[in-house]
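Note that this complex is displayed minus one protein chain, with the remaining chains in position.
Chain lettering (A, B and C) follows the sequence in which the chains are written, and residue indices restart at 1 in each chain.
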């Protein structure tokens, strides 16, 4: 069973070359899959397709077995954006409630406060987002995703630049999601995080899947994910 | 018929004094109502209640006659936030499509391009929001609201700091919404904009309605909205 | 005696039409002069020339009688930017000290705290700027300018979007600078603020001075600054 399954996904903007050209891969239930790609790899286009922000031009996407644009599929996935995009006019508590309501859930205030405390944001849960630093906004995105615990969590470079301790804690929390049988698509070019956490890695370039294999196999073959990626980028293969 | 009707709205945070204390006013169909208030007036709490981001503790809110939290009521109102809050990872075109879809609409691309051109953003409709200046983000919020043309448009200090020409054009466009029989709740402390545009003005302070009358009457009585507001704030009445 | 005097200022970017084409005006000692202009008027280019961020291609600029690029001239003027540009990694106290030191001054901590309190930022002076809202950042720029009290203060749309009370207080403080014999160049399209505060108004369009006269005269002639500006923009004169 796959929590996310993508087959033959193709997308072009105008007359330009294809942003996605027949991409297919899966996030199996209870796994963490890393997604890697340079600028122009098609990663953003892919994520926009998964969250129905762009309409697939060819190919299929299913979330937990349902077509991705169906209302119940939408309620099974949560997206953490690549920046600190949060409504500044809300408090974290109001934001969490808004997101939870979208999923038909209620926030447990005690749990939320405990999570905020563990992520070094004691006493800030009822403050307006506009008074948060960039790092705090990113951590808030993550904590709200941890509160709603969806079948599929997609993390798009969200944790760049958060503090050392939050990053360490985040890794444990993501592993915890997997331990509960939930899945994560982790888009990051923090190679060692991927080497520690990801069961499989997908490497995209110019709209195609270049590598898609268990992390251990890719590391065994290339020495490290980093060597794999930079070796590829500097090679003539591209 | 009122596009927005608020009666007896009361809201407290924790044990603090009441943020809203029995507030009531209406936005009649086909009108522009100005909403004014200093820090701590309760304006933000009121808007969050209208858009169901906070649950009313007492009182009622209807949008076009329906309870504000009902799905059809939600599809009749659009909110423009007090800052340049837009998803950076989308283009304006993708953002407009996302918002339109929420309302069950489709964006007419030609009209959108024409609007972008008039607001001085020629050729930028398919650029990522992350490459927009603050002013461009604010204008984009407004233009998308103009595309979806809801029964009620709530503008929360959104246009602070946009350029002279956009501001002038925005005024005409808002008057245009009214001419079509749509309504606007315009939260701004740009007094002359209110004097030119608003049919009525509501002035809140400390969670209560201080003034609520036709703009012309308030200007006749106080000389100008500005004198009304600063006169009140400096008086002992408060 | 003029605190700022500009004569024949001309500036072109590449082969484009002239951004500034022989602009001249003065800010007399102990006065507030408003500077108005639509997009592309040359206002930004003018300010960058005054602060030596662009090199004048023709014309002269003096600050308190000295050539504007001379070190002592630079220490006589302070610039408040059009956005909330402040170093996020500093506290307001550290930022104020850094600016004061540039001018060879020391910040009086008691006065600073009192100013922060009056501007509604009690207890925030030693917080990092990264935890400030946009409005707080703008107010901090203004307060630091009030602490260093230079001969010439140039305010470039800085106060757009700050709260009602801060705006009201800001007006009094700027009038206070004038009462001490200092000068302000106030770039804003908040027309009533200009009508209340500015002794003279300069209106730029397409790199040329269109109007430059005492505010009272311009209001007498055109009805209001707003009518003057929008009348001009919509006329064929342009």
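Following the convention adopted for this analysis, contacts are C-beta pairs under 8 Å (C-beta built on N, C-alpha and C of every residue); 3 or more make two chains touch, one makes a residue touch a chain.
Source: prediction; values computed, not measured.
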(message) Can you list the shown chains that the omitted chain is in contact with?
(response) A, B, C
(message) Considering the complete complex, identify which of A:3, A:157 or A:200 is in touch with the unshown chain.
(response) A:157
(request) Kindly state which of the options C:10, C:31 or C:44 is in contact with the chain not pictured. (result) C:44
(message) So one chain is hidden, and I want to know which residue out of B:58, B:113 or B:128 touches that hidden chain in the complete assembly.
(response) B:128
(message) Which parts of chain B face the unshown chain closely enough to count as touching?
(response) 88, 128, 130-134
(request) Could you list which residues of chain C touch the chain missing from the display? (result) 13, 44, 48, 53-54, 81-83, 85, 87-90, 94, 97-98, 126, 130, 156
(request) List the residues of chain A that touch the chain left out of this view. (result) 36-39, 82-83, 120, 134, 157, 160-161, 163-165, 167-168, 189-192, 224, 226, 229-230, 233
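The working rule: only the chains that are shown with their structure count from here on.
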(request) Give a one-word verdict, same or different, on whether chain A and chain C use largely identical residue numbers at their interface, taking over half shared as same. (result) same
(request) Please compute the C-alpha centroid of chain A, do the same for chain B, then give the distance between them in whole Å. (result) 34
(request) Provide the C-alpha centroid distance between chain B and chain C, rounded to the nearest whole angstrom. (result) 29
(message) Touching at least two other chains at once: which residues of chain A meet that condition?
(response) 88, 130
